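Quick notes on the structure that follows.
Of the protein chains in this complex, one is absent; all others appear in place.
Presenting chain A:
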Amino acid sequence: MSGRRLVVVGASLAGLRAVEAARKSGFDGSVVLIGAEPHLPYDRPPLSKAFLDGADLPAFRTEEVLRDELGVRLALGAPATALDTAARVVRAGEREFGYDALVIATGAAARTLPGTGGLTGVHTLRTRDDALAVRSALDDGARTVVVGAGFIGSEVASAARKRGLDVTIVEALPTPLVRAVGAAMGRACAALHARNGTTLRCGTGVAAVEGDGRVERVRLTDGTVLPADLVVAGIGAVPATGWLAGAGLPLDDGVVCDETLFTGVPGVYAAGDVARWHNPAFGRPMRLEHWTSAAEQGAVAARNALDPANAKPYSTVPYFWSDWYDSRIQFVGVPAAEEVRVVDGDPGGHRFVALYREGDRLAGALTLNGQPQIMKYRALIMRGASWADGLEFADRRRAALKTA
């Protein structure tokens, strides 16, 4: 295989797992890892969790390990700007990187609040630099307004409350997290905010973020004015495909791939938050923004790109977690369900398990502080369990816990 060239664009979780998997599979050609950020690959989930509380954030691997042990040429600090699939070249400004196999792992970029360009104290939370800025504002005791009651916004609010700071979350929708977990469970998760002293205002938008050079207040569409020193926008992310304009790849809210993460253009595969691939476990296309699938797809995409004749599908039951206050929310499967049933605990309380039905299939499970249960449901969903199987399993668990 020597003499062949693997190029990976995007030096984060999926990109790192791609270069590691390439070497693990015995690939001994050249490997280039191109990243827009100046940093070595680092982990994002801690950015809205422990890092905001003051913890360190080490890189996944040291430069020595990447360069010497893995033989990776690093091209960090400048984004790829164009892809020429006919010449098989990735451009980053003036530089050119030829490839035989290419993995696109450029992830997603945070959506920004319109009209806040010139104001300091207004941030998104996607990168290490974002998190540093938010953390230092919290260190200064900022009055905090979070826009968007999704997972990242809710984690930022938790971090602010942990320090005893005043924090308000503004959410445009009447119920938060509807797309992620459905309306009823979105309400149940949102209840954690009130219980922990965070003000949550749903069904109202942001009319303007105002200040003289630095943010001073947020004006809401219902006329309310919230004083603020720090505004964090947690209003979602968009797949980073701008650099692929004109490359001839299929783009539709992400890079469209088949079940092997292949884009249909020879040699080109995609992985992680940027990829919309066909997930055989549910027979439908999906684009996830979850740690586990990004890590796994990175490895699969590299192996498949290097050995397309033996390409393997990537099939998964989606999984994510989120830590709010002293609680952990975990979700497996898909939330687009016809019925959601609480099978254990109390959705108004500290612990519950809810199951999601699609047709007669068990499609998903959500737990609040249900670490012992959640993965048992993931295994059931992976096996294609029916709704009845899921309910019966829940009954058995409950009975076993009562007698234990």
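Just so we're on the same page, a residue touches a chain if its C-beta (ideal position, glycine included) is under 8 Å from a C-beta of that chain, and two chains touch if they have at least 3 such contacts; residues count from 1.
Throughout what follows, contacts and distances are computed from a predicted model.
The unshown chain of the complex is recorded in UniProt as "Ferredoxin", chosen from "Ferredoxin", "Dehydratase", "Acetolactate synthase" or "ABC transporter substrate-binding protein". For the chain left out of this panel, the touching residue among A:Y42, A:F97, A:F262 or A:W291 is A:W291.
Checked against the hidden chain, the listed residues A:A78, A:V265 or A:M382 yield one contact partner: A:M382. Among A:W243, A:Y319 or A:F352, only A:Y319 touches the chain that is left out of the view. With the whole complex as reference, residues 17, 43, 45, 291-292, 295-296, 299, 317, 319, 321, 330, 332, 369, 371-372, 374-376, 378-379, 382, 401 of chain A touch the missing chain.
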